[in-house]
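There's a structure below that I have some questions on.
Apart from one protein chain that is not included, each protein chain of the complex appears where it belongs.
Chain nomenclature is as follows: A, B and C, assigned in order of appearance, with residue numbering initiated at 1 for each chain independently.
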Amino acid sequence: MDSVPLFPEQATAHAEQVDALFFFLLLVSGFFIALIAGLLVYFSIKYRRRSDADRPAATASSLKLELTWFLIPLPIALFIYIWGAQLYFSWARPPDDCMEIYVVGKQWMWKFQHLRGQREINELHVSVDQPVKLTMISQDVIHSFFVPAFRIHQDVLPGRYTTVWFQATKPGKYHLFCSQYCGTDHSRMVGTVIVMEKRDFEIWLAAGGDGSMAAEGRKLFQKLQCVTCHSADARARAPVLEDLFGAAVHLKDGRTVQADDGYLRESILDPDAKIVAGFQSIMPSYKGLIDEEEIAQLTAFIKSLRPGQTPRRNEEAEPPLALPIPRKTP
Amino acid sequence: MSANHSSLAHHFADHEQQHEVAVLGMWVFLATELMVFGALFAGYAVYRAQYPAEFAAGSRALNIWFGGINTVVLLSSSLTMALGVHGAQVGRRNVAVMCLALTALLGTAFLVIKGFEYHGDYVEHLVPGLSFSDQDWLGREPHVHPEKVKLFLFFYYTMTGLHGVHLLIGIVFMTVLTILAWRGRFTPQYYGPIEVGGLYWHFVDVVWLFLLPLLYLIGPR
Amino acid sequence: MSTATLQPPSEESRPAPMEVNYLDVEYGVKSWLLTTDHKRIALLYLISITIMFFLGGAFIAVVRTHLLTPSGALLDADTYNKFFTMHGIIMVFFFLIPAVPAVLGNFLLPMMIGAKDLAFPRLNLLSWYLYMFGAAFTLWAVLSGGVDTGWTFYTPYSTASSHTNVIPAALGIFITGFSSILTGLNFIVTTHRMRAPGLTWFRLPLMVWSLYATSIIMLLGTPVLACTILLLAIERTLGIGIFDPALGGDPILFQHLFWFYSHPAVYIMILPGMGVISEVIPCFSRKNIYGYSFVAFSSVAIAVFGFLVWGHHMFVAGQSVFAAMVFSLLSYLVAIPSAIKVFTWTATLYKGSIAFDTPMLYAFGFIAMFTVGGLTGLFLAALGLNVHVHDTYFVIAHFHFIMVGGMVMAYMSGLHFWWPKMTGRMYPEGWGRLAALIIFVGFVLTFLPQFVVGYLGMPRRSHHYAPEFQVLNVMSTAGASILSVGYVLPLVYLIWSLGYGKLAGPNPWKATGLEWQTPSPPPPDNFAVTPTVTEAPYQYAKGVNVVG
Partner (left out) sequence: MSHMTQPDRYVLVFLALLALTAATVGLTYVDLGAWHSIVGLTIAAAKALLIVLFFMHLFRSKSVIWVIALSGLFWLGILLILTLTDYATRSWLTY
């Protein structure tokens, strides 16, 4: 990088749209700055004090003029607002055909998990022209996922998933920053987003990978003895998880919620928060027993579960490493 | 104009201006105070909406009778306060002194009762940070998440604690006023401090009136 | 219609010109530390905030030097983090918020409304002590190792992760908050009940209107911050609380409560500055302010609307999309009254008789910088665009244009404008103009590159940065060094003028406000005779004063 860039690269269609608004605003501001500065200079020269005895007559204010400069900025402001809001929506709402990647931020690194199993730290490989949705969570304090070339930005919170999506249009390497101050090495919490050609990405994806996230999740599902209760047979003491993701879940207290990433995570860590109608509160909390990456693996597994795919209980399962202490039942 | 010039500060034109300034100042201050509690109310509202069951359960664990009796004590103190202001206004010194003293006393009674209540909570392991055990709580209400009950209890102690601090300041305020009134410092022309003290006292009372349903009465028992 | 008309008619009834002034009435340290005279308290504040300003400036001088190279060789990461935090805390809470209200406001409010003092003089002194007490806590936090949370104290970093002195720093802010509350209370009551006979609301100088609006924010915003800090301290010390997800809480709630105060606080900083400009522009263009009532009401409108927009600090923080849209819309509405003010000041110059004394130069600087700062605010309030520039140097540049380019310029303007009134001496005009010019150039060079580097994507609070950002950072640092010269210069010549400046006389600028109708420095009770007001302010055309 020899030259000094004055403008960030545009590597998504969204970036171009954001820049369009940016340039429009530059135009509007340029106009008003020129207007005010021009008037200041003009008045300063034209009406400079020529004699200390000058007593210019008072000017009565004109209501028309006052209303004019009240009413002219208003529609301009509203226009900008609507434009900005529309961009915000397209930033906030990912398309349906997204490739999903799970992101864990921690002091001071970014960890990525691809559904196919690859894991990366501070480097994120994606394919060009492929919409990508990041489901992000922090293990400690608030971080912020910021890729200037994509014009996207999203705080990464502890305890709750946030998402952001992008569709890169240009292969290349782009800066990834943490922009929310997070402690000592905040400014070392940086990385690179590597956008590859589709074919190269497929090769990269196929290379690493010791099993997909869902497969890892399946192992956990058996290791943690989840299958003991969440079995798909007559002895099931807990809801069947097949085809659960995205479905509406009726709760004991009458509410209905959608089974999304956040719901699954909460149900693993805090099972009593939302008890499914027709079931008892018997599941222990797994808080402190599995980390965010493992939760994401379990979630990926549950997402992949189709009817008949729940592991059988008599399947050979490794003994759990650390069994959660079951809570006293009433 | 006034016989008692020492009670008029140099920068005021007359006693009426001085009195109005004092009253206005206190009202403005009370608007500020409202926002202090406002931050707590906002936090309370956010978490109560998120964890209704835990807040109801936490509320059930509190003793409504302590809350009820204390309300009566505080309301009585408000009555004596109002009568005290009136006494000072019409120049009945003895009434004013009696009522102010009684107000301070009732305020103290409130704090003593509150102290017993806190002690009871401590014994029953209801004080997060000092004495709280998840096991005890689960024995009490097994289906309610102790972590979130702690949130409720946190609001309970912060709100009543902040209210208690305000009351304590009020009691000191009243004690000083009682002594000054007893020494004959106030006249029907100059009783601004008593009126202002009264406004403060009533405000602290009003805050409690809202804490009662918010903390003790979330759901039926 | 000459200068003589500026002498009040009550001249005869006034004691001899050699009468005692507020500076000479008593001597000794005790007479200052126990004073209840609003003018003396204003000077106490002046000294304290000047010290804090240069302290905060020293921190950022080191930070900017550090940022000369991408790898940041000067400071290690922890020290760097502490330095920008201390810069933020000191500048925001101990300089920007109290500067104009506590120094100029304290000095001028009673004089502008023809009162002998503020409504609660002892409370006023207490505010200063609270300020000093808060400052002492903060300095203790600095000396015992510093604090590294950023001035925003975001949870859970500040409660669960930082190993620095969060509690003393937070307590310092908590205590200073009460200083701010008491000042606001004093101003509001004074404006309501202490006005001179005939001084109706629409005859008040615009400075008084903006101080009134500022006080509303101080009174109703600060307590929320105080309570939030209290909750933060409880959570950090006792490990129970409501902001940490590990405890069942929500960090976004902290941001809501924090910005509920800290966004309006921006208007605490800028509104009194607008008041200063509304006094200076009419005086140096010898015109009545254009559209008085619009300016007056826009101050109050800014104070009220300022409370409705805090969520625009949280567009990418994880708040709901709907709430973000509401906050963005409201943010655009608050831009309108600010725009009206800029138009109004410009229109006031029309057909005026414009002189270019130092206060006026700063006022021009203010209008220019505030316009840029305000317009870049439109960029930040635009939701989709905010997503890109959030937490970058673009934001830094924007709010420094408002705070430093706007508020500090207004403060300098006011300080020079009323310096003769406060001290009885003129500052050296040539040096004043030179310093104003240096500050203007240094400022623009410091912060204009930051817009560019921000849009490029340089995150704020960076200990080191990508190499391609270096050129712009070097420019910024070069500007900052010019700026620092510009700030030291007034310190030198203003102190010099105390002993050697030429005597000012009661009204060196031939201005119309009540404060100019009394000797400089003023007598302890401000006016020998309580003035009676019969006219609207800024009657420059008549060349007569407003004292009847």
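We adopt the following convention: contacts are C-beta pairs under 8 Å (C-beta built on N, C-alpha and C of every residue); 3 or more make two chains touch, one makes a residue touch a chain.
On a predicted model such as this, the values are computed, not experimentally measured, just so you know.
**Q** Of the residues C:Ala323, C:Val485, C:Leu503 or C:Val529, I need the one that contacts the missing chain.
**A** Considering all chains, including the one not shown, the answer is C:Ala323.
**Q** With respect to the chain omitted from the figure, which of C:Leu108, C:Ile252 or C:Leu329 is a touching residue?
**A** Of the listed residues, the one touching the omitted chain is C:Ile252.
**Q** Return the single residue from B:Leu79, B:Leu138 or B:Leu168 that touches the missing chain.
**A** Answering carefully, the residue with contact to the hidden chain is B:Leu79.
**Q** Check each of B:Ala13, B:Ile64, B:Ile113 or B:Leu138 against the chain that is not shown and name the one that touches it.
**A** Only one of B:Ala13, B:Ile64, B:Ile113 or B:Leu138 touches the chain omitted from view, namely B:Ile64.
**Q** Out of B:Ala45, B:Leu130, B:Val165 or B:Ile179, point to the residue that touches the absent chain in the complete complex.
**A** Considering all chains, including the one not shown, the answer is B:Ala45.
**Q** What subunit B residues would touch the chain not displayed?
**A** 23-24, 27-28, 30-31, 34-35, 38-39, 41-42, 45-46, 49-50, 64, 67-68, 71-72, 75-76, 78-79, 81-83, 86, 198-199, 202-203, 205-206, 209-210, 212-214, 216-221
**Q** Residue-wise, where is subunit C in contact with the chain that is not depicted?
**A** 192, 216, 220, 224, 252-253, 256-257, 260, 307-308, 310-311, 319-323, 326-327
Simple rule for what comes next: only the chains that are shown with their structure count from here on.
**Q** Could you name the chain whose CA centroid falls nearest to the centroid of all protein CA atoms?
**A** The most central chain here turns out to be C.
**Q** Distance from the CA centroid of subunit A to that of subunit B, rounded to the nearest Å?
**A** 45
**Q** Nearest whole angstrom, what separates the Cα centre of subunit B from the Cα centre of subunit C?
**A** Distance between chain centres, rounded to whole Å: 35 Å.
**Q** Which parts of subunit B, given as residue numbers and ranges, touch two or more other chains?
**A** Touching at least two other chains: none.
**Q** Give the list of subunit B residues in touch with subunit C in this complex.
**A** Its residues touching subunit C are 9-11, 13, 17, 20-21, 24-25, 28-29, 31-33, 35-40, 42-43, 46-47, 51, 128-129, 147-148, 150-151, 154-155, 158.
**Q** For subunit A, which residues are in contact with subunit C within the complex?
**A** 1, 4-8, 17-18, 21-22, 25, 28-29, 32-33, 36-37, 39-40, 43-44, 47-50, 52-59, 61, 65-66, 69-70, 73-74, 77-78, 80-81, 83-92, 107, 140-142, 144, 146, 148-149, 151-155, 157-160, 162, 175, 177-188, 190
**Q** Can you tell me which positions in subunit A touch subunit B when the two form their complex?
**A** Going through subunit A, the ones touching subunit B are 253, 270, 272-273, 281, 327-330.
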